[in-house]
Structure formats: structure tokens, C-alpha cells
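For reference, the structure I am asking about is given below.
For this view, one protein chain was removed and the others were kept in their places.
Per-chain residue numbering starts at 1, and chain names A, B and C are given in the order in which the chains are listed.
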Amino acid sequence: MSGNTFGTLFTVTTAGESHGPGLVAIVDGCPPGLPLTVADLQHDLDRRKPGTSRHTTQRQEPDEVEILTGVFEGVTTGTPIALLIRNTDQKSKDYSAIKDLFRPAHADYTYHHKYGLRDYRGGGRSSARETSMRVAAGAIAKKFLATKGIRVRGYMSQLGPIEIPFKTWDSVEENAFFCPDPDKVPELEAYMDQLRRDQDSVGARVTVVADGVPPGLGEPIFDRLDAELAYALMSVNAVKGVEIGAGFASVTQRGTEHRDELTPEGFLSNNAGGVLGGISSGQPIVAHLALKPTSSITTPGRSIDVNGQPVDVITKGRHDPCVGIRATPIAEAMMALVLIDHYLRHRAQNADVHVETPVLGQL
Amino acid sequence: MSGNTFGTLFTVTTAGESHGPGLVAIVDGCPPGLPLTVADLQHDLDRRKPGTSRHTTQRQEPDEVEILTGVFEGVTTGTPIALLIRNTDQKSKDYSAIKDLFRPAHADYTYHHKYGLRDYRGGGRSSARETSMRVAAGAIAKKFLATKGIRVRGYMSQLGPIEIPFKTWDSVEENAFFCPDPDKVPELEAYMDQLRRDQDSVGARVTVVADGVPPGLGEPIFDRLDAELAYALMSVNAVKGVEIGAGFASVTQRGTEHRDELTPEGFLSNNAGGVLGGISSGQPIVAHLALKPTSSITTPGRSIDVNGQPVDVITKGRHDPCVGIRATPIAEAMMALVLIDHYLRHRAQNADVHVETPVLGQL
Amino acid sequence: MSGNTFGTLFTVTTAGESHGPGLVAIVDGCPPGLPLTVADLQHDLDRRKPGTSRHTTQRQEPDEVEILTGVFEGVTTGTPIALLIRNTDQKSKDYSAIKDLFRPAHADYTYHHKYGLRDYRGGGRSSARETSMRVAAGAIAKKFLATKGIRVRGYMSQLGPIEIPFKTWDSVEENAFFCPDPDKVPELEAYMDQLRRDQDSVGARVTVVADGVPPGLGEPIFDRLDAELAYALMSVNAVKGVEIGAGFASVTQRGTEHRDELTPEGFLSNNAGGVLGGISSGQPIVAHLALKPTSSITTPGRSIDVNGQPVDVITKGRHDPCVGIRATPIAEAMMALVLIDHYLRHRAQNADVHVETPVLGQL
Partner (left out) sequence: MSGNTFGTLFTVTTAGESHGPGLVAIVDGCPPGLPLTVADLQHDLDRRKPGTSRHTTQRQEPDEVEILTGVFEGVTTGTPIALLIRNTDQKSKDYSAIKDLFRPAHADYTYHHKYGLRDYRGGGRSSARETSMRVAAGAIAKKFLATKGIRVRGYMSQLGPIEIPFKTWDSVEENAFFCPDPDKVPELEAYMDQLRRDQDSVGARVTVVADGVPPGLGEPIFDRLDAELAYALMSVNAVKGVEIGAGFASVTQRGTEHRDELTPEGFLSNNAGGVLGGISSGQPIVAHLALKPTSSITTPGRSIDVNGQPVDVITKGRHDPCVGIRATPIAEAMMALVLIDHYLRHRAQNADVHVETPVLGQL
């Protein structure tokens, strides 16, 4: 495949460019009988959409989604669900200046060499706009998972140099940063205001957590739950690193420290991030991702044009100074897509399995 | 699928347990006409195999591979290549004590809940022994990639607390650690000797690099080159984190620092790790992985048995005090498998593309 | 997957019900640089659409397709192509009477048991209306194949009891039946007029042929070219049989008769239908399919309702008395989709193969 389909049993195929007629997704494999309306999708789309605070791009994209197929009388039918978002705020003229040159850290150069031509308007297919369809599809997955007691949530755990230790889920939806500590928000705002004055951008770290995942999800060897999460999260624009549980901190850990001991009351720690041998342990699934700073900044940079000649590039247009700010709903969506897929795969193979051993409580 | 197949066009399907009759792989999609002998595979198998120094497990596994199919008169035929390694040094009695309990940080608990039963001898399917087949298959991939000028190499970049800055490829094969700095080796040896005396284990960081990769490999959106690398590397036993290029360092970088500027002479840096928009840029592909400390240590740990009762676990048997030491050939194999798959996918779709723009020199 | 995606490298994912908002397809893997406009798709859609003669359903479905993504400045970009056809002539009230019963020979009973609920309007997802998206996607495949000298064409080879030996391609597009013999058309028309008076329906046989296919396409063992054709053609609504070349006539053939001898001037016959060992031979690819009579007829039939009670069913609405009449463009589309997929797969694996032996002329 050409890589626009995600998943094995619950599949999401997306299409669409930043400045074409619209974005399309087909979600296949959703179990029948799930109540589903546009409102279920719109909630997460609105969490991702730009222009909701001064810290994100000021583009106006209402991102209103239409369900074209697969839902009948308010309920999924088991047939594929097609989604459509029309592009509305397309200022294509903004981009004509970059038609024949390669913006540093963008996909311009690589698309050019891969395909020989490209839709240069707003990055075309490489635009983060594509992630709106991931969020919409992820909302369907979340709704199904909720019927099984599984909840996926995320938060920003670091903005540039500012580390944000987790404090409370209650705060996350109360600010523009998905920050889990209300006391940190003023510092983040001040940092972002200075960043815009500097005409620069910065990276971020996002953490996603799934609660209520039963033990047994994930396939050992290649399609491990953690391997699929790494694939899913690394496929999000601007992501440069993925950790499960202790992640890179494992490098300096001793075995006596890292191993999560078990007691009849539950695990005593969660360095594993809820995955052992590629299979969920019943603990919360925890993943962290690193997002690079936005490539589109107004500070000029050196590059070349399609003839190989040197040029200076200033990326105008309306851009996020920190793409990580809007990444939390996307990361949640990707984790939800991985979990639903493995939920279905697991019951395909193991529906007849009965285990006497009690499931441990979550830490 | 149940997740034992890797790849889309160049696929590797593996089977086998630590203490069963043997390990099997079927490699499908290898182009015809590639000279291939057992010696091509044995070289990397020997780099991975245990017992080559006092710093790894003392199990004796000759890991002698047999090519059963797909090669005729010393050349691949284009039909699937089946590989077999018989298990020889199986001390199954070592493991009977752990039959009914769950070793912390192992897959015992999760396999038990997923399948309802498990081959407990040496971890069964969850044993790192399975990776020998990845290495054998990766050696085929490497051989093909070499005919296209692509070379994949790895090294240990950190052992526990000891960071190992890259110095020279010449050193890597000259010591038991795949250490790229000969002056660091005594420090590593001393650290490992103490670790064994402590009856403990430690994590490590491994770096893999591919040179000579042309621009254009990788599919945007889900099957990005970096996303597939994350999947491939995270699927290796004990890996808890994957970075591409600057990785988690991107979090604190500014856009002016992170973006790799282009000049007619080439890119000026490689924070991207050779991947832009999910597609190779022509720069070296650089990935880092974090490996957790070995779970099997002789220091007792708390756990439960299959009835949910508390037990103390001491993992006897012969184990690596740092699984990261033998991980370098495995990581190379996984990167090679990703690259050959995307090489084939790229030419399937884009064989007719002609680009005038010169390819930049590698940094 | 839930089976709404066709192909491996050139994939078509479809969605949509007969009486929902519309039909959607995402075509992934189309090589970049192919000129493509709506007109390219509309031609085949018009060949399939109903209401073009008195011998097909009188529903008016303009089947106007919109290209939403993947085409820029009149040329494919290598990114996925999303297609949309809005449903316009939805007389949903026609169907409320059948909401709680199972029409014989329809999918009502099986959808009910599979999903527990169904969109009963016009058959919902099981309607042949879905095939319009196959035709649109097939038109893209045909356009690409044409650039490689490959042409796919079909014709009706039997209508009920009337066999139609092939005479000339020139006739096929000149009548409502895709009949390759202009002298047979009056007989077909008279037969159909009587059939409507009988309030009955009848089956048909359609033949599809691809010319210009180079030797080497198809993967031995499971994904044989003929096996994929059988899968593709049997997946079309109402198809109950598929033959390659001599097909069921092979049962009574002797080996001396069946085997197609080779001479330097070419093959002497084509019982193989252009496929040997699952791989194209360079001869025309020939497939035949059997289509069952339309299930929706106004003659009453016995059935049961959702409570298991006996009922009499009369299918009102507007239906084709012979679904085979409109099947030719669908069959062409499916063969084209198989061929483009194998064309791309072949060059992925075998682009480096050079053969001295001359390719034989086609028979």
C-alpha cells in the first residue's frame, strides 16, 4: 500500500491536501450498533482546530465534518464510515512564492524527489491539516473503547525548556495548552508571547495515557502494542521521538529499579508503561512523544530552489509557533486507533480463552 | 494477522520458541538474482550470538542457519526464502521452577492472560532468541541494499550511565560492546564486571545509521519512513524508546536551530535524521533506541503466582546483564528491513519519475 | 480488514449505501504524473449507469463524480485520490415495506444475522450501486495501463439462453448490451421485451479481455494473476462463476488439446487465457463470468420476516431485469484494478531483471 491506511481490523484511510477541495477518511471495521453522530466527532475536532487561542495559527478552519456513509438512524451499521471536511479558508496565493524552492525542515525537497511534482499550496498532503481526519477517526475509536471501559487522554508534559509534571486531569481541558497544572499556565503563556516576538518556534513533549485497558491486547513479536504505538505516534507530523513508560530513562536504570514488581494488590510501579512483551498488562498504557519546533518561521533561512541554486526562505503565512500545542488530541486519536485495532484482533484470536488468575488492579 | 510478519513487499515471517525444536523464518519478496549463501547470514548471526565474551550470557547457541528454499545455484530465485535454526542448548529443566509464577518485567503475566497457556521454558516465544531470525533476514536485506549503495551500521552510544560519543566505525567491530571509541572500552568492561558482582542489570542506548539512502523512500502519512523505523525498532525485545535524528532533544530546540538548512553543497546539519515529511532526504538515516535493563536478575523480586498468591522470584538460568550489548546487530537488521521494503515500494509507484534537481551530497 | 479495500499497491477503498448521502472511494498508490480529469472517469460511469435504454432500470442516477484529492493542475500527485458521488434519486419510501422481511436471494437475511441491523433502503451497502465506485477507480487504472500499452475491454457473451460468439469490438459500444455482434442485437431486444412481460429476470455471461499485458505479471502460489482475477470478478454483485481461458471446458479436454504450444511466431492457442503458473504469458488475458438473474422481480416469492414468520414478497421499485447487461464496465474495471496492482508489484520486485529471450507475439 501507499501508506495512507492505518490499522489491520479497524482501518482508517485518509486523503486530502491542505488547499484542495477537502479532506476525506474512510473508517472500516467499526463494530455495528455504536451510536454515532457528528457531535461525537466534532468535540475532538474542535480541540485540535486552530485559532482557538493567540498561541496557535490564526487560520480559520471550522473543520465541520460530514458523515457520508456507514451510519443509519444514528447507529453504526458495520459498513465503512466515510467522513468529509471541506476546506474553506484557502488562501492559496500565500504560497505561490515557494512554488519552486524547498523550505528547510519541510517535506518540499523530499516530495519533489519522490514524486517529481507536488501540490505546493500549504504543503499539500504534507500539511498537518491531514491530522484532522485522524482526530475524527480517533473519536469513533474512543467512543467504542468507552463502551469497554477504556479511556484515552493526553496532556502536554513539556513546552520547550519548561517541564510540566502531571498534576490533575481536571486542568487539561481548561487551558489552551492541555497543561495538567493550572499554576504552570501563566509561565507557558509568557514563554509563548516571547517566542512570537523572537519570530521563532519551539518543540514540545506530549504524554498520552490509556486507562482501563485489559491485559492481553497486543501481538508479540512485530505487532506489539508498544511497537504499533511507536508507529502510530511517530507518524504524526513533527514527531521525532516516542517513549513507552520509562522510555529513555531506562538506559540508566538498573534491573532492580526498572522491573515492576507484582503483589496481589497490583503492580508496584509502571516503568513498563503498561506493556510487557508487547502485550498490555492491565496497567495504564503510557506513551510520550517529542515534537520538533515548527519549521515555518519568519526568520529567514538558507535553502536551494528546484534548479539547485541558493535562495533565502522566509515562510510567511499563518503558522503555529509550537505545533506541539495542538498535538494532544492527535496523539490521543492515534493511541485510540491502536487500542481498538488490538482490541478487535485480540478477540478474534482469543475469544475462547478463559483465565482463572485474577486481573491485578491498576496502579 | 497475528503480528509475526514484518513488511509489505519484502516480508519476514518468523516462528519459534526458545526451547522448542527451532526457529523458522520465511523471507518473501527478495528480488531474484541476488547471490546468497549461508555465510552471508552467518556473519551477522555470529555478531548477535551469545557467549562471545564474558559480558553476555554463557549459553552456547551456535545459531547455525540452514537455507531451505528460494536459493538455486547460489542465487535468489525471487521465490520465498525459508530459514531454519535448530535449537541445541536447551536446558529446559532450568525453567520448571517458574512454570506457575510470573517473573517481573517479563511477558509471563501478559501471555498468561492473553492465551490462557504458555510455553514457559526460557520465555518461549517471548525470548530474545527470536531475534536471531530478524538478524538472518536482515542480512539478506543488507546484501540487497549494498547493491544499491546503501549501508546500515550501528553502535552502542550509551551503557547505563556511560555516554559514548561516536568516534570511528573502525572500532565498532573490534570489541564486545559495538563501542565506537576504543578508549572507552576499558571503562565499559569495568562497569560490566561490577554490575555482575552487584547481581544486577542495566539499560543501554544504541544508534543505527544508514548511508547512501537516496531521497524519496518512505510513504507520507502513516507509513512514513520514520514511523516504520519506530515500529521496527520498538518491536525489538527490551526497547522502550525510539528517536529519529535529534529525537527528544527537539523538545527544547528552537526552530532556527532545528531546521536543517540547505545549500548547493548539501544540508548544513541533520537534526531531521535523514527524514522529512516521512520521506528520506538523501542524508544519513539516524535512529536511536533505548533498551531497558535485563529483567532476569538473580536479586530476588516480589511477584505472584497463577493463583494470585505472593511469591519471591529469583531468575536463575544464564542471562545477559545488559541486553543492549547484543542489540546492535538486531537494530541494524530492523533498519535494513524497513529500508528494503520502502526501496521496493518506492520503485513500484515511482519508477517513471524523473527529476532534474541534483541530489545534495550527504552530510 | 473489513473487506472494503481492494488491492495491495494500488488500493481502492469504497464506502456508501444505496440511499445514504453518497458513495466515496479512496484510490491509493496511483503513480504521480498521470493526467486525470473528471471526464476520464465519467465515460465509464456513463457506460454503467442505469436508464440508458429500456432494458435496464429506469432509475435516474446521473452518477456525477467529484475528484476531491490527489490531483493537482490536472495531474495525479502520487497521493490518494478521493472520489465522491452524491446520491440524488433516492426514493426511500419505496423500501419501507421490506424493512422487516428478507427478500429471497438478497443479502437481507445475511446482513441481519451478521450485523444485527441494516440499512434496508435499496439494499443499503449490498446494492449494486456500490459498483459505480469500482468503475470510477477502474477508469484511473485503465488510464495508467494505457500508458503501458495495456487495454482492457469486455462484452456480453451470453444472455440467458442466447449465446453470443465474439465477432467484433466495433459493435460492443454501439448497443445497450455490449454485444459484439450487431446481428444478434434484435434477438436480444426481443428476448428482453418478453422477459419484462413475464415479470421475470435472467442471467448472463460476460467476457473480459486484456491486450498488451507483458509476460511476468502475477505472483505464483496464492496471489496468482488468475486467482486475483477470480477474487476480483467474483466480488461483483450477482457473479456466481469465473473462468480463465478455457475454464470449465478444460474438464473434458485432453492434455494434447489444452496445452498451448509455442512457436517462434507465438503461441498456437490460448486455452490458458494468458496465464501460466499464475503469471501472465504475454497472450491476451481472458476471463468469463456468470451473473445470476436479478433477485428483485415482481413475481411473488415465499420468505420469512424478522420474527421467523412466513410472508410473501413482491419486490417493487425499479430494477434491472438482467443485471448482466450493465456488468461489462464493472468487469473491465475489476480486471484493470488487478492488472495495475500486479504491474506495480512486478516492477517492485523485478525491476532489475533483464531477459534475452524475445517476447512472443500475441495470438
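Assume a residue touches a chain if its C-beta (ideal position, glycine included) is under 8 Å from a C-beta of that chain, and two chains touch if they have at least 3 such contacts.
Predicted, not measured: the structure shown is a model, and the values here were computed from it.
Across the whole complex, the hidden chain's contacts among the shown chains comprise A, B, C.
Check C:V202, C:I330 or C:L344 against the missing chain and you find that the one touching it is C:V202. Across B:P21, B:P161 or B:P358, the residue that sits in touch with the chain not pictured is B:P21.
The omitted chain makes contact with chain B at the following residues, 1-5, 8-9, 11, 13-17, 20-24, 26, 28-29, 32-33, 66-70, 72, 75, 77-82, 84, 114-119, 124-125. Along chain A, the points of touch with the absent chain fall at residues 8-9, 29, 31-33, 78-79, 220, 344-345, 347-353. Residues of chain C that touch the chain left out of view are 1-6, 8, 14, 102, 104-107, 109-116, 125-126, 130, 158, 160-161, 198, 200-205, 214-224, 226-235, 240-264, 268, 271-273, 275-282, 290-295, 297, 299, 301-304, 306-310, 345-346, 349-350, 353-360.
What we mean here is this: only the chains that are shown with their structure count from here on.
Chain contacts in this assembly form a complete graph, since each chain touches every other chain. Centre-to-centre spacing of chain B and chain C amounts to 45 Å, using the average Cα coordinate of each chain. For this pair, chain A with chain C, the centres built from the Cα atoms lie 38 Å apart.
Between the Cα centres of chain A and chain B there is a gap of 26 Å.
Shared contact sites, meaning residues of chain A that touch two or more other chains, fall at 1-5, 8, 14, 114-116, 125.
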